[in-house]
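The complex is shown incomplete by one protein chain, all other protein chains being positioned as in the whole.
The first chain written gets the first letter, and so on, giving A, B and C; residue counts start at 1 in each chain.
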Amino acid sequence: MQRLEVAFLEKAKELLSSGQVNRVLAYKKGEFCYDVSPAVFYSVEELENAVYNGFCGANLSKYLIQESKKEGKVAVFLKPCDTYSFNQLIKEHRVNRENVYVVGIECQGKFSIEKFYKTGVGFVASVQEDLDSVLVNGETKIDRNAVKLERCLVCKKQHVVYDELLVINEKKDGDLDRFEMVKKLEAMTADERFAFWKEQLSKCIRCNACRNVCPACTCTKCVFDNDDSQISSKANADSFEEKLFHIIRAFHVAGRCTDCGECSRVCPQNIPLHLLNRKYISDINEFYGEFEAGKDIAQKGPLTNYTTGDIEPNDFKGGNK
Amino acid sequence: MKKIAYQNIDKLYGELASNLDLYMPIKKAGALNFEKYENGKEADIETLQTVKSVKDLFFPQVEHFVDFKTDGTKIDVIDTREIRSEFAIFGVRACDLKSLEVLDKVFLQEPVDSMYKNKRDNAVIFTLACQNPHASCFCKVFDIDASSPKGDVECHLTNGVLYLNPITEKGANLVNKLTCLEDATSESVDLNKQEIKAKIDALPFSNLDLSVFKGENLMELFDRKEWEELSKACLGCGTCTFICPTCQCFDVRDFKTNNGVKRFRCWDSCMYSEFTKMAAENPRKNQMQRFRQRFMHKLVYYPSNNGGLYSCVGCGRCVKKCPQSLNIVKVIKKLGDK
Amino acid sequence: MQELNKEHKPLIVAFCCNWCSYAGADLAGSSRLSYPANVKIIRVPCSCRVNPTFILKAFQKGADGVILCGCHPGDCHYTSGNYYARRRMTLLFSMLDYLGIERERTRVEWVSAAEGAKFSKVMNEFAKTICELGENKRLEDLRCKD
Partner (left out) sequence: MVNEVLIPHIGVITDIRKDTPDVKTFRVVGLDGKKVFEHMPGQCAMLSIPGVGEAMFSITSSPTNTEFMEFSIKKCGCLTSWLHAMTVGQQVTIRGPYGNGFPVTTDFKGKNMLFIAGGIGLAPLRSVINYIRDNRQDYGTIDIVYGSRSMDDLVDFREIEEEWKNEKDFNVYLTIDREQEGWNGHVGFVPSYVKEVNIPTDRTAVLCGPPIMIKFTLQALLELGFNKTQVYTTLEFRMKCGVGKCGRCNVGNKYICKDGPVFRMDQLQELPSEY
């Protein structure tokens, strides 16, 4: 896997020094091996700090909304899931495609540092990656799947939009079914589902991380920030508000959400927000035919489309009573 | 000094909770936060940190303080502030306790914030020494001793025994009432303190250099060009501010009910784009300015107004929770390195 | 308070499209077909004007049931508004059900301007269902209730 990082750095340097682009959007080293941040590099020297490893989970497409509107061309390294978001943004005219040089970069699943801690390894000073396993601190070998983000365990995505690919090893798809938990919830009784969501959503602190990180949340002014909307609020002053916020947010990205999983990754309280998005995705698939947002931009979005024979709102099967 | 075997800890919680309201780290759906202890809830004092800090108990995220009833012309003002009786908080870490000192300087300064003061006066705080500090902790930089956190009652959890050492009279009164405790000597605790100190000294951030962050460097620091790079990835969410034990910005908002208006105050974040927005203009227009405001406030503005006390306690929550791994340590290192 | 709850009269909010269902309600009124007094009608230009926040906001403000009425599919005054509304409401209702909120509390009915009788029947039925379900507890905002 270290070969990939070398190739990534070479490619970034080449793109910058050849003048093909004037800046590179990628990831920058942090204080530890796991706290990498998205960053823009303007020179080959600055690329010293660039990094690409299993902790580069952030979806760079979000930053392209602003970056692509600036002067000059920007090179970006997108993982398969990022390309879906980027494609969707192209469809919604939120990015300027001409200003972006997309390098589709290999991804074997990204890590969650909390999952490392759960295995009991303690402080993670270094991680050597292999295709199936990781070596922590040069001594403890852990199965790669044990430390992957949930979204990577179910990921079956391949790059959908790129100018060039940077893939050394073929990507292994996740084995798990992404709708498994949705189905489990549907099989619960209504009371159980209510209790589940009540407990989960009551943790919400309305930090808006899920909204601000979401590449589908591109409104210049969110309805929840707009005092004139009568629903703006800064805190969950009542249990109703957390439901309102999350239902409406998920609804607003329904049919546009590419299931990149960023909302769940960033939630400080670990609320499984992807389960809301996946419910919409699974409903759309069931009611209106298979649809994957961001995959094919020629296809009409499910909520901007209709057929005369659509299912009636009173007739869906729904979860158990 | 008193003690109780850790396996019997539920007895201690139970007895405390029967005397007064007990708040402590409670695990709910995988997340640890301070909540009221009740039988059947999952108490956890072994995990180092709660997501939201202890400030939530003194300056809650939402605090409803006044109601207005209107009939078109007349307004009735109804004071709805909650008046607390004595309550206990268990398992407060040294950094969180120090954060209360930082908040005190804001809320107890004239004019005193009555809601905060009421809770502050009535809390009995059981602190807990940090057995296993995390790599993201840097409380030592702010002269906080996590091996001896003080408070009303100082607790140590070592070798399967919880030691309780009352520090204040308030703490002693409460501890002496408890029947589940046995008398203890201080050897294990002293040993424990030394162990913790050694651990803390070895932490990667324990020797951060704060020397540039002084009031006289205010303008120089403000104009540093590094802010642009530091804030580049900032999403403008409020995670860092809401989990931060010392962030105290709030908003006052009205909620229209079916028959009146409830006014409450709630946490707000200087990272939000509309934080300073006025009808005509916004003095902090871009995310860089808002990012800079937050860290300048913690490291320069606040200390210059409060005798050099930093508005950061090194708890490391932002280090762990920032979605894009931006944090105060990176700011300190970047700006401190001239 | 207990006694008050016993005779709790459910509040029902009906969003009616201007062109068909609102006229249908009008017809029901002028033909002296009764529908429950606790149904509060909100006129909207088209069923697709109804944003999911409207439905939730109605619950927040104390509604026990929310019903959306529009032109029959194919008869929309704006050609296709109700088709979009249909998709949106299906997804929203399914989500509410997923969150454990009783699905009977929300409903969509297509009522034309000529169907005064249907309007009255639908509202009576819906009111009965809501009455049986009782007070809306799962999507309530306590601040609006005191």
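Here, a residue touches a chain if its C-beta (ideal position, glycine included) is under 8 Å from a C-beta of that chain, and two chains touch if they have at least 3 such contacts.
Predicted model only: the values in this text are computed from it and were never measured.
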{"item": "Which of B:55, B:297 or B:330 contacts the chain that the document leaves out", "value": "B:297"}
{"item": "Sole contact to the chain not displayed, among B:270, B:313 or B:335", "value": "B:270"}
{"item": "Where the unshown chain meets chain B, residue by residue", "value": "65-66, 68, 70, 72-75, 77, 79, 81, 83, 106-107, 109, 111-115, 117-118, 215, 218-219, 222, 248-252, 254, 256, 260-261, 263, 265, 268, 270, 275-281, 283-284, 289, 293, 296-297, 300-302, 304-305"}
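Note that in this section only the chains that are shown with their structure count from here on.
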{"item": "Where chain B and chain C are represented by their mean Cα positions, the distance between them in whole Å", "value": "46"}
{"item": "Approximate Å spacing (C-alpha centroids) for the pair chain A, chain B", "value": "30"}
{"item": "Interchain centroid distance [CA atoms averaged], chain A/chain C, Å", "value": "36"}
{"item": "Residues of chain B engaged with two or more neighbouring chains", "value": "255"}
{"item": "Shared-contact residues (touching 2 or more other chains) in chain C", "value": "143"}
{"item": "Complex interface listing, chain C residues touching chain B", "value": "61-62, 143-146"}
{"item": "Touching residues (chain side chain A, partner chain B) in the complex", "value": "30-32, 35-40, 58, 62-63, 123, 199-200, 202-203, 205-209, 211-213, 225, 233-237, 262, 265-266, 268-271"}
{"item": "Complex contact set, residues of chain A against chain C", "value": "182, 185-186, 190-198, 223, 229-231, 237-241, 243-244, 247-248, 250-251, 254, 276, 279-280, 283-284, 287-288, 302-308, 310-314, 316, 318-319"}
